[in-house]
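Missing here: one protein chain of the complex. Every other protein chain is in place.
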Amino acid sequence: MKQIRRILIANRGEIAARIIHACREEGITSILAYSSADKNTLPVEMADESVCIGPPRADRSYLFIPSVIGAAKGLKADAVHPGYGFLAENGDFAEICEEQGLIFIGPSSKSIRLMGDKAAARALMTKIGVPVIPGTPGLVHSAEESLEAAGDMGYPVLVKAAAGGGGKGMRTAETPDELAAAVHEASEEARKAFGSGGVYIEKFMKNVHHVEIQIMADARGHVISLGERDCSAQRKHQKLIEESPSPLMTGTLRENMGKAAKKAARAAGYCGAGTVEFVVDRQGQFYFMEMNTRIQVEHPVTEMAVGTDLVRTMIRTAQGEPLPWDKDLVPRGWTIECRINAEDPARQFAPSPGVLKVYEPPRGRDLRVDSAMKEGSVISPFYDSMIAKVIVHKNSREEAINSMEQALGQFHIEGVPTTIPLQKQILSLPAFREGRVDTAYIETHLKDILQNMKEGKS
Amino acid sequence: MNMHILGNSLMTTVQDLGRTGYQKYGVNVSGAMDPYSLRTANRLTGNPENAAALEMTLMAPSVVFDGPSVIALAGADMNPSAGGIPVPMNRPVYLPEGTVLSFGRPRRGCRCYMAVSGGLDVPSVMGSRSTYARASLGGFQGRTLIKGDSLPVGKMPEKGKKLQNILEKQKRKTAWTPWSAGIYPICESFLFRPFRYTEGLQYSDFSEESRTALERNRYRVTVHADRMGYRLEGEKLHLAVQKEMISEMASLGTIQIPSEGYPIVLMAEHQTCAGYPEIGQIILPDTARAAQLKPGDTMTFEKISLEEAENIYIQTEKQMRAMTAGIDAHIEQGGL
Amino acid sequence: MERQRDSYTIRSVGEASVLAVFGDTISPAVQKRIQTVQAYAEKRRFPGFIETVGSYTGLTLYYDPWVVAQSFPGKKAADTAGDLLDTYIREAEAASPVPSRNIHIPVCYGGAYGPDLEDVAAFHHMTEDDVIRIHTEPEYLVYMLGFCPGFPYMGGMDPHIATPRRQSPRLSIPAGSIGIAGEQTGGYPISTPGGWQLIGRTPVPMFRPWDETEPTLLQAGDHVHFYAVSEEEFQQIRRQKP
Partner (left out) sequence: MDKTDKEWIQELMNKFQQSEITKIKIRCGEIELEMEKEASRGKKSSGIISETDTDGQEGSQNPAEEEILSPLVGTFYAAPSPDEEPFVKEGAEITADTVVGMVESMKVFTEIPAGVQGSVQKILVHDGDFVEYDQPLFTVRTEQP
C-alpha cells in the first residue's frame, strides 16, 4: 500500500476541477500545474496549491514532460493525475513517473503502450477470442497492400492511425481511388499529432452503435465492469451526447460485452479506470474497437448511472487498495450527458475562443453540471473548447430526454457560440427519441438538423 | 561523411559500452571507462546510448568533419574550441563542414567523450565497436588513433537532423543549444569524494590494520594508470596470513592487493580473472568517476553495505533515464 | 547476500555479480559441474542476465541490477540473482554433463622461445629435457580461460615442475608463449604483461577474433596434450596456419 498525500494535476479546465473535488473528498492536497494562459481560471483558485509550468503553447507546458515532472518533484508531490488528453495516454510519461518514484494515477506504462498501439491491441484481442472489426492484422506498408486489404473487406473502409485517438488520424474511403488520399491524410495527421504515422485499415461499419464499457481494476488484477455508455450521437468521431444504458442493450448482451471488456483489461494487465470501446450492430453482435487507458470525458454518465465516484476510486486503486465491489455494477434508471462546446455549427463547428459575458448553468435535483467556467472566464484558443458537461439522471429515457431539454433551455451562455442549439435539435429527433441514432446518423442528417436549427424549430 | 584526426593525442580510442558475453573466452568487456559520460554524449546528439564515440585521455586530438555535423562532449573538460571560439560541454554543438575542433590542457577530469550524431561507423567485432588495443581488437584497426586517421560517421538519426535544423538557423556558424545535460558535474568537490566499495572476495583474510588502513589513508594514482587498471601508492596492505591464491574472478572496480601491498583498481581492460587477493569492489558509479582521475590525484575509500551499493546503482540509473527523457523532450520541443 | 548450501556457497561480489563457489580445491569433477551449470544457465537467461564466467572453483553470474530490480519488483536484485543462480545449480544436477574435446598443441621448448626453462630446471635441480618430458606427458584439463583472450588455465601439471610466479611480471610476453605459475600451466594467445615462468612457444594461433562463434583455440573443459617440436617444425606449422 502506498499512501498518497499530495497529487500534482497535469491538466486544466473541467477535468482539473473534477480531480480537485475528488482530492478534497479524499483529504489529499491538490497541486495544479497550469500554463500562463490559464492563470486566471477557476481551477487555479480551487486547488490547494498551484504552479505555473509554462507558456500558453501546450507543447511547452501541459505536454512538456520535463516541466510537469520538474513541478511534481519541486513541490514534493507523491502522485501525478494526468486527467484525459495531454499526457494521459503517453507511455513514456507514465514510465518516467514510475522510474522517478511518482505514483502515476492510471495504468502501468506497459498497459498504456500495449493499448496505445491500436493495431497491436486488435491483434491481442483476436488472440484472446474477443471479436474485432474486420481489418488488416497490422499496419499497412504499401499502396498495393492497402488496396488488396480494402478490396477483401469491401468498401467503404476506415483508415485509422495506430497511435491515433480522439477522432484524430482517421479517414474514410468510399471507393478504391479515394483510398490513397485517405491513407496519406490519416498518416500525416497522426504523424503531426502523435509523432508516428503508421496506419491500419478497418471495415467501415454501417448501422452500428458506439457502445463502450467502463471497467475498473485494482493492483491485484481484480476487474469489474460498471456498465455501458452509448455514444452514437457523434459528428466526425467527436461525441455530442452520451447515455447509459444503451437503447440497444439487453441483459445477455451487457453480460457478454462486460466479459469481453474484462478479458481485454486482464490481457493488458490493467489497473485503474479504463474504457473498452465496441461497435454493436442491429443483430446484437459486438466488435472490439479500441481501449482507452484513461478516465474519459463522459465518465460522469456512469457515475450517476451506477452511483459511484470513479475519480476517487482511481486514486484509491493507485494506492494499492482493492476494489470496493466484487460484482459488476449495472446502470439504473437512465442517464444522459451533453458536452457543451464553444463551437459555431454555422462555421463547420470551428472552435470559437472568446470571453463568457454571461454564464448561468441550470440547477436542479438529478442534474449535474461539470465545468470550470464562471462569468468572465476565457475560452482559450490554445486548448479544447469545452465549456461544460450537463448530466441528468431520471427513472426512464423519456423523462431523462425531457429533463435534458429543459436543462439546456435554462443554460444561459453569452459571448461565444455553443453546441446547445444543435444538441436540442438532436434530442427532439424522432430517431433519437426511439433510440435509433447510430454512429452515422448525425453526420448524414446534419444539413436538415442545421436547417431546422436556423428556423428555430426546437 | 568522415571524421579526420588532425592532431596528435596521448591515448584516443573508439569506445562504446563494451562487448558482453565473451568473458568465458578471456575476452574482457572493455568499453568506455566512464560509461555515464559516453551515454550522455551520445544522447545529446540523438544517438542510441551504445553508439561508438571517441574516448580521449588527457591530451585530445584536434578533429574535423568533411560535412556538417552535430557533436557533443561529456566527461573531462579539455578546453574545447572551434575556429578559435570556446565550445561548451554537455550539450549538442553544430559544426559547419570543415570546422576544426581543437582541445587544450584538461581543466578538470581525465577522459573526455566526443559523440557525433550517427556514431563512428567502424566495423563491429564480437558484437561491439569498442577498442581492446592489447588484443588489437575492434575500434579503428584495433588500435589507438593517430594523426592522419579518418573514420566513417554513420547515418544521422532523426533527432540529430532535428538538432541540425534548429542550430543551423542560429547566426553563429558554430552553434549550440542554450541547455546542457548531465547527472553529475566533473568538478573538484564532486570528483574527490570518497570512493565507495563493498567487501571484496578475500576481505576477511586481510589483517585488521590493513582493513582500517584502507579507510583512513589517501592513495595516490601513479603514472601506471591506464585502461587495464590504476596502480595506487600509499599505506601497504597485507593478508593476515600470506597464502598463494587460486586464480579467481576479477571484475571492473575490483581492488586487488598484489604481494607488494600497493592496491590496484581494475578498470575496463582488466583481465577476466587474476591471482591476487581482493579487498574490495568499488561500486560501478564510483569506478566511472575514478576514470576521471589523473596520475597524481589522490583517492580515499569508504566501505558501504551491498544494499547501499545496489540502491546507489539504481538511483544513478534513474537519474540517467530522467536525463535521457529530458534531453529527448528538449530536442523534440525545438531545442530551445 | 549469502546462500550456504552443502556442496557450494553463493555470495555477492559488488552490486552487479553473484559468485557460486564449489569448495576450495581444484578438481576435474568440480570443473565439469561448473561447465554443465554454465551451459544450462546460458540457455535460460532471465531479464537482466548479462553473462556467466567459470573459474577453477567458481561460476560468476554478471547481471544488470536495474533491469533485474525492474523485472522482479519487491526484491533486492542481489537476492533475485543469487536465488536464480541457486536454481540453475540445483536444476543442472539432473542435466547430462557437457562432453569434453581433445586438443593437441605443438610446442618448441627452451632457447629463445622458452627463456625461463633454465630457471625452472635449476629450481627443481633437474635438466631442461626432464622438464620438457614431465610437461608433455600428462593430459591437461582446461579449467577456464582468463587473464587475456584465449589464455587457458590448465590443471593436471606434474607438481615436480610447479614453480612460483616471477617476483615482478614481464611488461611484454610474446604471443604463443607457454608458461608455469605455481601448480598451473597455460599459454599466452596474445602478447601481454604477465608474471609466469615461460618454458616454450606454440605456432598455433590461440586467439582468432574473426570467428565470433569460436574465437579461441581452447575452451573450458577441453583435454589438452602438448607435444615437443623442433624449430623447423615450429616454422613449418606457423606457415600453414593463417
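Think of it as A, B and C in the order they're written, each chain with its own count starting at 1.
As a working rule, a contact is a pair of C-beta atoms (placed from the backbone, for glycine too) under 8 Å apart; a residue touches a chain by one contact, two chains touch by 3 or more.
In this text the structure is predicted, and so the values were computed from the model without any measurement.
In terms of the touch definition stated at the top, the absent chain reaches A, B within the entire complex.
Note on the undisplayed chain: of the listed residues B:61, B:106 or B:182, the one touching it is B:182. Screening A:19, A:53 or A:224 against the full complex identifies A:53 as the residue touching the chain left out. Annotation: of A:40, A:175, A:285 or A:410, A:40 touches the absent chain (contact as defined above). When the missing chain is restored to the complex, the residue among A:380, A:403 or A:418 that touches it is A:380.
Panel shows chain B; residues 178-183, 185, 187-190, 319, 322-323, 325-327, 329-330 of it touch the chain omitted from the view. Interface residues of chain A with the unshown chain, by the touch rule above, are 33, 35-37, 39-40, 51-57, 61, 65-67, 69-71, 73-75, 96, 353-355, 357, 376, 378, 380-382, 415.
One rule holds for everything that comes next: only the chains that are shown with their structure count from here on.
Comparing the centres of all chains, each the average of its CA atoms, the largest separation from chain C belongs to A.
Inter-chain contacts peak for the pair B-C. Averaged C-alpha coordinates give centres for chain A and chain B that are 48 Å from one another. Look at where the CA atoms of chain A average out and do the same for chain C: the two points lie 63 Å apart. Contact of a single residue of chain C with at least two other chains is seen at no position. Those residues of chain A that touch chain B in the shared complex are 59-60, 64-66, 69, 92, 96, 99-101, 195.
Those residues of chain C lying in contact with chain B across their complex are 1, 12-17, 19, 24, 26, 38, 50-58, 60, 62, 65-66, 69, 76-78, 144-151, 153, 164-165, 181-182, 184, 189-190, 192, 207, 209, 212, 215-216, 219-220. Partner chain C is touched in their complex by these residues of chain B: 20-27, 125-127, 132, 134-137, 198, 200-201, 244, 246-249, 251, 253-254, 271-275, 281, 283-284, 306-307, 309-310, 312-314, 317.
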